[in-house]
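Rest of the complex left out; these chains stay put.
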Amino acid sequence: MAMVCLSDFEAYAKKYLPKIAWDFFAAGADDCSTRDENILAYERIRFRPRILRDVSVMDIRTKLLGTEISFPVGIAPTGFHQLAWPDGEKSTARAAKAMDICYIASTYSTCTLEEISTAAPGGFRWFQLYTYRNRAVSQRLVQRAEALGFQGLVLTADLPYTGKRRDDVRNGFRLPPHMKLKNLEGAFEVCTMSLLDPSVTWNDIYWLRSLTHLPIIIKGILTKEDAELAVRHGVQGIVVSNHGGRQLDGGPATIDALAEVVEAVQGRVEVYVDGGIRKGSDVLKALALGAKCVFVGRPALWGLAYKGEEGLQDVLRILQDEFRLSMALAG
Amino acid sequence: MAMVCLSDFEAYAKKYLPKIAWDFFAAGADDCSTRDENILAYERIRFRPRILRDVSVMDIRTKLLGTEISFPVGIAPTGFHQLAWPDGEKSTARAAKAMDICYIASTYSTCTLEEISTAAPGGFRWFQLYTYRNRAVSQRLVQRAEALGFQGLVLTADLPYTGKRRDDVRNGFRLPPHMKLKNLEGAFEVCTMSLLDPSVTWNDIYWLRSLTHLPIIIKGILTKEDAELAVRHGVQGIVVSNHGGRQLDGGPATIDALAEVVEAVQGRVEVYVDGGIRKGSDVLKALALGAKCVFVGRPALWGLAYKGEEGLQDVLRILQDEFRLSMALAG
């Protein structure tokens, strides 16, 4: 079976992953309308292609908060990579480094931050975190990440409670016994989502700021009002995101929310977007609408499920080739 | 089979109810386009979710005409609950009381108002009525309801004649011989829809007013013109409703009509809506558009069909949990 486009990896993952793992990765909240809108919205956006421009040499490198990457795609934070491939996030880290892009490691990794760092020394990585009721837990994670050379902190702000993903409820989804949320070992006796603090507000950005010198990127913004608040509270970056449609069903597609956020921000901070990226032309559309970079979640997991580090590189290389070709063809 | 969302109860009811009962509950007029629009219209409405608000404590209690309820969902008036569960409306009354919400008992109940009252003493209930050619019948019903402690009268105003529900015609739908329209026993020799008075006009609101001290809620309004008339004729509440799409096919979805009614009413009376509510996020959408409370019809019947009083509580609890979660996730 030739792996020609990202859908091929999706089909492979659906076929070969255990149903409970596939369902977990694929899950959207409620009726999955926002998850699906993320993709449909890209289809509705149309290029105005220009011709007869010299596209013989194209530079697709860019910078994220000053750090150069090979093309404007990164790995969005998703949990439980060992569900997709035995080496889990270590493979993810290696593939990201090999492709010279940014990998946002999730708090809910099945490898420790230390293992991730060791697996791909010198890779460009950010660390994604939640705010726990027990702030000391969050604080220790931030300090570990900073000490290990992670270059940014991505605060997920759209999960005061976990969205209702029907298939996960039906499946009684939980991690298999041999996998662990290793980054949280020792922090809690029993690790559940109810440890998250739903009382977090914008003021907690100042608390986070006080813990670290790393740039803070806030993830989960969908409106101009929140974008303005983010800038005022001193973040360095915004990820326009609806958590892959896994939280509030009925919200907008991220690519539809992007323009509003970009306009509000007026270049004061960098704006990224995740959700629904399936082709190189989707990347180009996001950039044309003002994103500095996009992040891919599920496609990275499909790549892992296919062949681990190598499969993820395949996915990224296809995206890179498609992105370059789209740029050339759009002039 | 895990009952995770309201659609699970719908699937159960479709599978286990006698076809003639399922068809009757599911029926819409003509091509059922309005019935289906009620649901589709919710899908088209998109949230603008806000983040980093303190959602650790949320009060979802509200008041209907001064009476507190546990969350802004009530039981819409539907007939013939014994078709769904042997105990019929007695179970409905118990579930509503247990959940601390408002139950609008239908004239076409298969239990008497007295049985309903006795089944769940002290429950918060309104009584739904039609206007009969023989006004004395309506008058007696009003007086019984008031005497039994019902706290409001819901006048259904969109049924001068019964809509054409094709499956009911094909099935030759009628109540099984062991069920009765008990509230009307003795009132008529033969009880048919043709006893309803199609000559009712706004002036009959004054007649109804003269019979009772209870607040009057009018059900079936879909336009600002009629909303204005309702306010002028002194009603206390409006249910924006198209009778579940069972009357005039080709009318608007209720959630689409809601905004127009709310704007016309300008807070002078309370506005509610029924039709198409299938998820907690639908409730939130209706409230965001100005409804004080929503009422659910078919989902309550599915709950009854599943496990009577207990099943209906399951349905309501799911709606409540989903509503609370949606509020938190929408900020």
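Going in written order, the chains are labelled A and B, and every chain counts its residues from 1.
In this text, a residue touches a chain if its C-beta (ideal position, glycine included) is under 8 Å from a C-beta of that chain, and two chains touch if they have at least 3 such contacts.
In this text the structure is predicted, and so the values were computed from the model without any measurement.
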| item | value |
| --- | --- |
| 2 chains shown - copies of the sequence in the complete complex | 4 |
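Note that in this section only the chains that are shown with their structure count from here on.
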| item | value |
| --- | --- |
| Cα superposition of subunit A on its sequence copy subunit B - rotation in ° rounded to nearest 5 | 90 |
| Between subunit A and subunit B, centroid-to-centroid distance (C-alpha), Å | 43 |
| Of all residues in subunit A, those that touch subunit B in their complex | 30-31, 33, 157-158, 160-161, 163-164, 166, 169-170, 197-202, 204-205, 220-223, 225-226, 229, 242, 247-252 |
| Of subunit B, residues touching subunit A in the complex | 2, 4-5, 43, 45-57, 279, 281, 285, 321-322, 325-326, 328-330 |
